[in-house]
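Of the protein chains in this complex, one is absent; all others appear in place.
Should a chain be cited, it is by its letter among A and B, assigned in written order, with residues numbered from 1 in that chain.
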Amino acid sequence: MASMQKRLQRELKSIQTEPPPGVSINQNSVGSSLTQWIVDMEGASGTLYEGEKFQLQFKFSSKYPFDSPEVTFIGPNIPIHPHVYSNGHICLSILTEDWSPALSVQSVCLSIVSMLSSCTEKKRPPDNSLYVKTCSKNPKKTKWWYHDEKV
Amino acid sequence: MTKITPQFEDYWPSMQQAISKLLHQLDVSKLEWQELFWNVHNVLQWDEKAKDKLQDALHRDVLEFISEAQSTVLSHHDDQSLLKAYVAAWSKFFVQCNYLPLPFAPLMTNPNKSSNTKNTINEENIVRKLMYSSWNENIFSNIKHRLQDSAMKLVHAERNGEAFDTQLVIGVRESFVNLGSNANDKSIYIENFEKAYIESTESFYHSKAAEYLLSYGVQSYMVWADSKLKEESTRGAKYLEPFSLPALNDTCVRVLVTNNKDLILSECLGMIQGNNTNKLNLMFKLLDRIEEGVEPMLNYLEEHIVNQGLADIMASAEIITQDSEKYVEKLLNLFTKYSTLVKEAFNDDPRFLTARDKAFKQVVNDTSVFKLELASRPKMNNGQATKLPPESRCPEMLANFCDMLLRKTPLSRRLTSEEIEIKLKEVLLVLKYVVNKDVFMRYHKAHLTRRLILDSSADNEKEENMVEWLREVGVPADFVNKLARMFQDIKVSEDLNQQFKNSQNGTSEIINIKILNVGAWARGSERVQVSLPLELEDFIPEVEEFYKKKHSGRKLQWYHHMSNGTICFSNQYGRYDLDVTTFQMAVLFTWNERPTDKISFENIRLASELPDAELRRTLWSLVAFPKVKTQIILCDVPLKSMKDFTDTTLFWVNQDFHLIKNGKPQRRGKLNLIGRLQLSTEKSVEEDNEKIVQLRILRTQEAIVKIMKMRKRITNAQLQTELVEILKNMFLPSKKMIKEQIEWLIEQKYMRRDDDNIGVFIYMA
């Protein structure tokens, strides 16, 4: 097994046995090569997204964890959030330039949960319609200009 | 001289004279011979009709000669003289058939054709053909059956031991061969002579074989049949055309071997049992001539080795389950005996070697005498409990025997270095047949660990050779590398000890530390608490500090259950050196300040800080050590079981402890109380067994994935075969385990079943 698969195997085991609150791995989405996962996510109670269900798709390259995973929201419900485009792309620095191999599926999920939880107003990013028309399929190809930290 | 063209009639008389001389085998001078050529040439040159005339005239003369011969031959009425006369006449004629045609070669050139076509060589020689066909029509065809019968009678007589002129039979055969309609047509020979010869051979031996078997039995029969096969092959070469020999051989084999196969085979088992290699060799040679002939022999051999092997082991079950040396010896005797048999009786034929190997494998892996139970608790990744079928303890016994050879033992002291090497190689030979080599590896490693920790190897060079030999017999590199690593750790530790001693001021002389690489050694799982004697307690931090300086970023974790030492015990009888474990040392030191006290179990526990189970075991080893006359520690409960110790059980030092040699008390002496060094606690023995099972599950999964990745699509049967092949140097996966792991991998989406054929698996990338 490649080292990427060994590490993902480990992560898969840990996320299965101790999933972070509101996050669960969609067992059927994970193939034997482990290159693509789907994670089910619930909006935390007491936040604007309470009761909503989302799906996150992770795609891993063979260089993972030295290369960040490609993470997008998919499915019918894309959260309305100033850092989430209507095509599911997420503007989050740890997914590109601030990625570190010490991060994991679990920590990325936690960052996204906390990004959603700290939101005070449900709205799309201001450049949503232009971005969605022009962007690449792969959010990692986007040169993000990170939105103001204060959402 | 009148100028007229020469006519055929002018030449013929002189030609005729020469021809007649040739036919009658009279002397023909060189001149006459040359003239004949010249005349043939001339007459064909000048006389257009000469060709036909010449042929007619020649025919006439040949016929005339043949009718002379005919009357000579046919004047004999009884078959034998007829045959003799015929062959005599034929022999002459046969010779002339080669000479007479030569001068008439120009007859063959067809004037209408270009002389360049040089196809004359392939063309039938007209003259010879004329001679043969005349002979055939006038003499041979009328008497050929009589001749053939007479020839066969002669052959028959020869088979019965009568000698005669072989030329008589050969002459008849030549007639059959040469008198066909053309040179390539052997059908007359095949349909008559060959057929008659083979039929008479068959009928001769058909009755003879039955007769022989009845009067002399199978064993003599085989000798006889073998000699007859050779005899007939020689005879056939004499009397038949070479191309007839395979058919003759088939017939001989059928009538002499195939027809009596069952009778011959009925003695096979007895010969194997009686180790009758010469007879078996003969049987092998005979039966190997027929298709599938040796198959039953293979079965007999395999069956016999298995029965004999198991019977041997069963008969001495009590000794060999206790004594690994005896066990290995038993197996090796069996191996040697039947390897010799296969060599002598069957010339190491690969089919017999395979049968031998199959049988050895069955004996070695048999579980009827002793078995090893391996089971895992249901805590595997997929939550399934796996209980494996019982396995042979052979690998454990082999490892134990290796240990006896490699450790300082009475056995290893008794043997020379060469003898030990031979025996180790023999163990490896047996190991080849063990299906679950992983069990051997586990025990071998545990023994090696003990030898290295206790410095009890008999010969370090041999130890390291053994590692390489294991590599050579196909033990997986992962495992062998770990063994090599263990030796390296010991060497590095020696250097480190030297450096440590140099850094201290002589106070550390008594200390020797072995620092192990955690991944390479047999795992002693949990750490056991113990209160060390004060002298040692002080050294510990010094060693730790020293190590930290040497290797930054590392720390030491003590394995006191493995550590050990030598103490000096002195009392009124004398001074004795005792090799003890650190746990025994800690317990004995409890009395150092109060040597005559009776101390309770509970108080010893408090003083030594040993956990209950370890303390029980340690005390038991001091109150009930086998092989000594006086125990070093005494207690106030009967010595039945260590379970009988309670918190209030009292223990005290036996003031009368002393060593006895040859019935006399000794003032000095050495005693090893360590016994078998404990590598792990009771609980982790179970864990150890579990680890074997878990490792097998893991290896099976890995191997299945590897095969699927390569094949993409594979039938269940093929997958099982390849799996067994990949894992053969480690263990034999059970069908049940394979099935479970396939199911698990399907659940995990590594693979799936084909929708149309559930016996086919498909890899899922």
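Throughout what follows, a contact is a pair of C-beta atoms (placed from the backbone, for glycine too) under 8 Å apart; a residue touches a chain by one contact, two chains touch by 3 or more.
Everything below uses one rule, namely that contacts and distances are computed from a predicted model.
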Suppose you had to identify the omitted chain by its UniProt name; would it be "AAA+ ATPase domain-containing protein", "Large ribosomal subunit protein uL14m", "Mitochondrial import inner membrane translocase subunit" or "Anaphase-promoting complex subunit 11"? "Anaphase-promoting complex subunit 11"
Can you list the shown chains that the omitted chain is in contact with? A, B
Just to verify: which one of A:6, A:53 or A:123 makes contact with the chain not shown? A:6
Of the listed residues B:162, B:461, B:478 or B:495, which contacts the missing chain in the full complex? B:478
Using the touch definition up top, pick the residue from B:422, B:510, B:660 or B:717 that touches the left-out chain. B:510
Pick from B:23, B:585 or B:705: which residue touches the chain that isn't shown? B:585
Write the list of chain A residues that the hidden chain touches. 3, 6-7, 10-11, 63, 65-67, 98, 100-104
Residues in chain B touching the chain absent from view: 453-455, 478, 481-482, 485, 510-521, 533, 535-536, 539-540, 543, 547, 551, 553-560, 562-571, 577, 582, 585, 588-589, 591-592, 595-596, 653, 655
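We adopt the following convention: only the chains that are shown with their structure count from here on.
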Cα centroid separation, chain A vs chain B, in Å, comes to 61
Hey, which residues of chain B end up touching chain A in the complex? 381, 705, 745, 748-751, 763-765
Counting only contacts in the complex, chain A reaches chain B at residues 1, 13, 28, 30-33
